[in-house]
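Every protein chain but one is kept in place in this view of the complex.
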Amino acid sequence: MNTFGNIYRLTSFGESHGKAVGGVIDGCPAGIELNFKLIQDELDRRKPGQSKVSTQRKEADEVQFLSGIFEGKTTGTPIAFLVWNNDQKSSDYDNLHEIFRPSHADLTYFAKYGLRDPRGGGRSSARITLSRVVAGAIAKQILMLQGVMINAYTSQVGNIKLSETYSELDLSATESNIVRCPNGEIATQMIDLIQDVRKNGNTVGGVVSCVAKNVPIGLGEPEFLKLHAELGRAVLSINAAKAFELGSGFSSAEMFGNQHNDSFFSEQNVIKTRTNNSGGIQGGISNGMDIYFRVAFKPVATIITEQETVDIHSNNVKFSAKGRHDPCVVPRAVPIVEAMTAMVLLDFFLLNKRFL
Amino acid sequence: MNTFGNIYRLTSFGESHGKAVGGVIDGCPAGIELNFKLIQDELDRRKPGQSKVSTQRKEADEVQFLSGIFEGKTTGTPIAFLVWNNDQKSSDYDNLHEIFRPSHADLTYFAKYGLRDPRGGGRSSARITLSRVVAGAIAKQILMLQGVMINAYTSQVGNIKLSETYSELDLSATESNIVRCPNGEIATQMIDLIQDVRKNGNTVGGVVSCVAKNVPIGLGEPEFLKLHAELGRAVLSINAAKAFELGSGFSSAEMFGNQHNDSFFSEQNVIKTRTNNSGGIQGGISNGMDIYFRVAFKPVATIITEQETVDIHSNNVKFSAKGRHDPCVVPRAVPIVEAMTAMVLLDFFLLNKRFL
Amino acid sequence: MNTFGNIYRLTSFGESHGKAVGGVIDGCPAGIELNFKLIQDELDRRKPGQSKVSTQRKEADEVQFLSGIFEGKTTGTPIAFLVWNNDQKSSDYDNLHEIFRPSHADLTYFAKYGLRDPRGGGRSSARITLSRVVAGAIAKQILMLQGVMINAYTSQVGNIKLSETYSELDLSATESNIVRCPNGEIATQMIDLIQDVRKNGNTVGGVVSCVAKNVPIGLGEPEFLKLHAELGRAVLSINAAKAFELGSGFSSAEMFGNQHNDSFFSEQNVIKTRTNNSGGIQGGISNGMDIYFRVAFKPVATIITEQETVDIHSNNVKFSAKGRHDPCVVPRAVPIVEAMTAMVLLDFFLLNKRFL
Partner (left out) sequence: MNTFGNIYRLTSFGESHGKAVGGVIDGCPAGIELNFKLIQDELDRRKPGQSKVSTQRKEADEVQFLSGIFEGKTTGTPIAFLVWNNDQKSSDYDNLHEIFRPSHADLTYFAKYGLRDPRGGGRSSARITLSRVVAGAIAKQILMLQGVMINAYTSQVGNIKLSETYSELDLSATESNIVRCPNGEIATQMIDLIQDVRKNGNTVGGVVSCVAKNVPIGLGEPEFLKLHAELGRAVLSINAAKAFELGSGFSSAEMFGNQHNDSFFSEQNVIKTRTNNSGGIQGGISNGMDIYFRVAFKPVATIITEQETVDIHSNNVKFSAKGRHDPCVVPRAVPIVEAMTAMVLLDFFLLNKRFL
């Protein structure tokens, strides 16, 4: 299943070292004037080779639209797009034909599909997330027409963590550094750590935090399409994501009801909560407050150090990765988290049309 | 959307104080001999009034099957079932007609649907999860035919936490105490804490851990139906759930690649990993190792203490809950977590049929 | 798959001789005041034993709602309903345990599910359409709020056919006779034919025509959810349906473009067509004109005459049906055709919400 969404739907295609990656967006409202520069900007935020903390694979990643747009506006018909793969150094993977790389998808894909595509992970490559960024960038623009603003940022790399909550930060500073952390000092420490890690042929994990403001009240469905469950699913499907928490998250487990409850109050006929442990979602439905959540990413599995593993004949072997790769996936994951959030919110916005 | 699943699908219905709650299971394989006692046992684990740490609402919760079963076996046609609501003390909610209870779904439902069903939360009540338990209990039985075993347990209540990992515990001890914690000493502490909390008219959060053993390799889809994303979505849709982590989870954010990677080795032609930070899932697909994850639950929102809130006319008001409720949702959430896990795993088992 | 629809969705359950048949309606807008008498009226139009041209099986067919309705209004949550099966004369089927009845679903169900439910066809019984009638009756009421009127009628029984088109008939006369043919003279001939057929232990086919007036322009999707394709699918899924034609239908194959094209003209700023060969749908989307189509039903397969057939051991055997059955399914199919039409139109009405 390579389709995501209920009304606003992305069908994604492509492999890391195939001809192209891309997708088809279905259910996009008609008559929306698109800002193509903003779409390309988002792709550039995800692009490999963008800085010293990312992989050095070089790709132009220029998106080309094939359908669904006429005179700069959406037509209501499917929007197909693609990005050609240029820098297909499959030679990086020459020694991989028969190896299952530890903590990669090689073994599981082989077991599922009965074949081994050794070209950089094939469909399991993070390159595939490019399609999500395009669909998310369009969703973002439509949401902006409703006033919705989505901002993700790096809040942790290894043991270096932001101590501020999102409301204590200036989120407009996120893009001012290459790790996408809105606190410049912490950002520098994160960059240093990633540089160290890269030098050692190692990798490191981290956390992305995300905030959506001005989300209208009423998005989400009562039972199985709870908004936070769908947001969780969306970001957990990003490569290397391991954990998700909404609002108070895991810390709520230690709290008492009288600490955790968010009191309502009314101000100029707008109902708000004094605290926001709920993370903007109650009973699976947005309550008009800021939606915020955190996503943990594991360290990238490709490391230079020699590792023990197994080949397709079930032999125990040793293995050292070559291949260019990210020392830390988190800075490039920031726009992907935003994209998935935008897709979910727009989808639920479109689902939520009241009847009469 | 009140349907969950792709092939094995539950459509759920009912409200807390309506006539009945129930569901329709579609896509259940034909010819499966059902053990009805096991289904009722699972319902009894979820049942209100089962112990001093749960709500005192009394319900028989006896499930009645209406279709899809002939001579004790599934027929391949939809399995409809219901449980009549008996103990409908709506009087508990007499003072609620116009109040939005803090951290409940009252406001968001009102905003979404334009009406206020004051009878115990209506569709947002945890009573609705009963349907999940029935569908999960059937899924469990079918999975057991494949050797799959699913065990959830309480690993944290407030600040009382298990220090052992799942493999250091005797999970068969889970049902030996009323909080469903497999370590008896810790269980006692948890029970004491919940008793205290109840006395104070307060509530407390907690964590459920879950393990699935003998899951066949190859379940999950590469891009949008990643197995852990669907498990996360499934359990995040349980009432009061706030966070999910697979395997190493949030702790992976602090780790380096050479610490986190799970080395493969082959033993008698079976490929295993030496560690299991992956939590049994790599690239979104099960790898044959144990699947394990944790789910955080917030403290129940119904507390006796007076709280500030707002009514449907946007007046700021004070409010104290009556109504029977759980001081801690976690012990009763254990079978629900298992049920959701079983539904997802069976669904993916059925999705995963290879071609020729 | 026992769920029908995209937004307004019916999940159906039950077997002919099981405990109950029923369904769950999801996606029904909130706040709709339901007229329960109209729902029961529709069920009574479908009910067995209603006249001398229908089967003599007696069922009260009183629908009971379990959820989704509060103080007479829809709440936006799933509407579950059921009808208990009372007149379960399984003895009618005593000689059927091992027989595959000709032109029934016995063989195909056995081949698919590996079992034989001999109780009156089980899930393949026309009794199952009852759930469709309930969901359709609610859809009809909601459509009526938009001014949409749906009328089906019997236009052919065996070789007795109406010569008038729908616009030449007084459709309010449909319910004035037991075959539901709006031309009283033709109706009498049809009734006579069915009586004859019944006396001979035989059955006969027929055609239902259906008209939907005041359907808003713009319902339907361009490529795969073309409105007429979905209407066709909906009515072709009714038991015994064999053929569907929209507007000019099969006769269009003999026509030339200059005969078939429907000229547009504008009258008081409303655009209409002079003819309506299109049947109210162009390019898969409603154009505001009357939607009309025809559905052919084969003669019921249960006949008293001895037939050759095969048993589950592949023996060639002789067989004569007992069991009460309809001599002609068409009069009771009329409300089912209306119900399916209403479900599709409401679903597409809800799908068609424009964006800004």
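Think of it as A, B and C in the order they're written, each chain with its own count starting at 1.
Quick note on the criterion: contacts are C-beta pairs under 8 Å (C-beta built on N, C-alpha and C of every residue); 3 or more make two chains touch, one makes a residue touch a chain.
In this text, all values refer to a predicted model and were calculated from it rather than measured experimentally.
Chemist: Out of C:Gln50, C:Ser103 or C:Asn214, which residue would touch the omitted chain in the full complex?
Modeler: Going through C:Gln50, C:Ser103 or C:Asn214 one by one, C:Ser103 is the residue touching the chain not shown.
Chemist: Among A:Ala80, A:Ala126 or A:Leu236, which one is in touch with the chain left out?
Modeler: Only one listed residue reaches the unshown chain, and that is A:Ala80.
Chemist: Which positions on subunit A touch the chain that was left off?
Modeler: Per the touch rule, subunit A residues meeting the hidden chain are 1-3, 9, 11-15, 18-24, 26-27, 30-31, 65-68, 70, 73, 75-80, 82, 112-115, 117, 122-123.
Chemist: Please give every residue of subunit C in contact with the chain that is not shown.
Modeler: 1-4, 6, 12, 100, 102-105, 107-109, 111-112, 114, 123-124, 128, 156, 158-159, 197, 202-207, 217-218, 220-226, 228-230, 232-234, 236-237, 241-250, 252-266, 269, 271, 273-274, 277-279, 281-288, 296-303, 305, 307-310, 314-316, 352, 354
By definition in this document, only the chains that are shown with their structure count from here on.
Chemist: Report the inter-chain centroid distance for subunit A and subunit C in whole angstrom, where each centroid is the mean of the CA atoms.
Modeler: Inter-chain centre distance comes to 46 Å.
Chemist: Find the geometric centre of each of subunit A and subunit B from their Cα atoms only, then give the gap between the two centres in Å, rounded to an integer.
Modeler: The mean C-alpha positions of subunit A and subunit B differ by 26 Å.
Chemist: So what's the Cα centroid distance for subunit B and subunit C, whole Å?
Modeler: Distance between chain centres: 39 Å.
Chemist: If I count partner chains per residue in subunit C, which residues reach a count of at least 2?
Modeler: Where subunit C meets two or more other chains at a single residue, that happens at 30-31, 77.
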